[in-house]
Each structure stands twice: as C-alpha cells, then as structure tokens.
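Working notes for the structure below.
What you see is the complex with one protein chain gone and the rest in place.
After this line comes chain A, so read on.
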C-alpha cells in the first residue's frame, strides 16, 4: 500500500516575485525536508494551465531541472482541477517501478493580469471549439447548473451563501490560506454577479500556489488506503441530466470499498468547491446530505470544523484558495498534516481517516482518495 512520507505547501497568493519553478521549488523542498532528494526516483508535476497561462510546456523537465533532479524521470499530469488527484493515481500505479515519487502541484496564474484573459485561461477547460466560441466560460457553466439546482429544489440565492461563509470562517487561522477573513450573508448578497445567478463570492479567485507530497512504496505515517476515479460527459449539452453527478458517487464508493471503511469512519472530507452549487452537489453525491438538502445542512453547522462531519476544515478552494492544477496536491498535503496532528489553525482533533475529492471541469473527472494514519 502506498504511503505519504512528506508534504509541503506554499501560501496561496499572488506571488509576483516567484516564477513557476520558484513556487515548485519551495513546496518540493518542504516535502523532502526529511528525505534526501537522491532517494526520490521520479517526479510527477500536477498543473493545469502552464501552456496557456505561462507559455511554458515541457514543464516537468524544467521543474525537475530547477530542483537539481534533471536526471530523474519526470512528466506532467494535466486534468484541470483534478490534476493533483490524477497525479496521485499515476504515482500509486507506478510504485512497482519506482520506490519513492515526488508529486509537485503548481499553478502560476498571476502573470495573466487582465480579467478577460484570466477568464479565457480558466475557461480553456470547457470545450473550446463548441462552447468557448459561443462566449461561454467556466463560470457560465456553473451558473447554468446553479439555475437548474435552484429550480429543481426551489432554492433562493441566499441558500448558496452558507457555503462560502463557512469556508471563509474555516480559513481565518490557516497560515497558507489566501482569504483569511470572515464574510457575512449581507456580503454574499451584495457580491456582484459573474454570470447570473452565480456571484463573485460563489467562486474562488485565481491565484498562484504550489504543494508537494512524497509517495512511498514502503510503510509511512499516512497511508493511501483507497483511490477511485470516474468521469462524466465533458460537454454539458451531452449530459442527459444537468445535475448528474453519479460519477462522484461511483469514485467515492470504489475508494471507500478499497479502503474497507464506512462513511461514518471518516473524520473529515475535502471537496473541490469551485462553486457553491458544485460543493452542494458533491456533498449530496457523497451521501452526506439528501438531494437538495446540502444548503440546509450547511446552514445547520453539520459540516463546520467542530460539526458532525467537517468539510474543508482548511477553507476549501473558496478561501484557502484555488491554484487549479495544484489544488488536489494541496488537499493531500493538508490531509497529511491533519492525520499527523500538525494542521495548526485548522486541525480536526484526533482525525484518523479522511476522503479527498479532486474534480476537473464540471466534475467531468472525479478522483477520490481515502487516507488513514
């Protein structure tokens, strides 16, 4: 069974003075603090947009070189927001060949300085030829899904405020979080529309970040006890039901089955909250709420850090921040710290088991990892 034996992360922010290699270096150095880099056998880079945002491909070779590991095998895994989860799957599947693998998640978006350009970059995850040409964006996709969810379950705009409010609350004491301040329902309601009814406060802001973990074939402090992966139609008009998230349920069930644990054994869950509505759909697909009831359960405090089943104790994509291709590696690094009891500022007391959901696009890819100490 694969283990995580080291983790590191950089504060999510606009790091104007750091290049994509600088960011990767910081996170990798921390993750390899107790491991001689000579003992790393391969490197996997998780990244979504280096080609479009930075004009940099062949990224893994450049990062391996900047780490002083140019001779080691390295490659990049790209699956938009699920790049980190996919990198974990790749690493675990490669352990028969390599004993220790460094996964570095990195995203450098602050070099793209205009709003239209950054919207274009992050919207390259939708179908360019058939959806992008229409002026659609990743946000308009979330918005259409939100409208359908509101209609089906008779919800109001304010029902979507509970999730970002909770995420901001969780992030206040998280040292590496991007948005360490509380927001109120009034702030949410007054927040401007990105694409109606989706508000600015429903979505994360683009940012730079890097996180790294070391995966080992031998026993370590945190085990990867299960992994599941399932996809969904990538073009939204090809989906029969716009709210179909069966693939999240499938990936979660298969990861849990492999881990041999039950949902009540989970001490917390990390979800991929790239919008409030997508967060609610995940909560429901994981079986933590009934259909259409995630907003109410969120309001009730069930998912707070001190609640029945904490969700995103570090503040999630919304408030910890969303360095897209690195985000899945952030989740894994944070969960590693949680299970080691070193998640200062966001610790879930006594956590033993957790599940991490890493999504690409509008859940067109879903990787779930179950970890235990």
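We adopt the following convention: contacts are C-beta pairs under 8 Å (C-beta built on N, C-alpha and C of every residue); 3 or more make two chains touch, one makes a residue touch a chain; residues count from 1.
FYI, contacts and distances are computed from a predicted model.
**Q** If you had to name the missing chain as UniProt does, which of "Zn-ribbon domain-containing OB-fold protein", "NADH-quinone oxidoreductase subunit H", "Peptide/nickel transport system ATP-binding protein" or "Sodium:proton antiporter" would it be?
**A** "Zn-ribbon domain-containing OB-fold protein"
**Q** I'm checking contacts with the chain that's been left out. Which of A:97, A:158, A:182 or A:238 qualifies?
**A** Missing-chain contact among the listed residues: A:238.
**Q** Looking at the whole complex, which of A:137, A:170 or A:365 touches the chain that is not displayed?
**A** A:137
**Q** Based on the whole complex, identify which of A:123, A:289 or A:331 touches the chain you can't see.
**A** Counting the whole complex, the residue in contact with the absent chain is A:123.
**Q** If the missing chain were put back, which residues of chain A would it touch?
**A** For chain A, the residues touching the absent chain are 52, 112, 114-117, 119-121, 123-124, 127-137, 139-140, 143-144, 147-148, 151, 192-198, 233, 235-240, 242.
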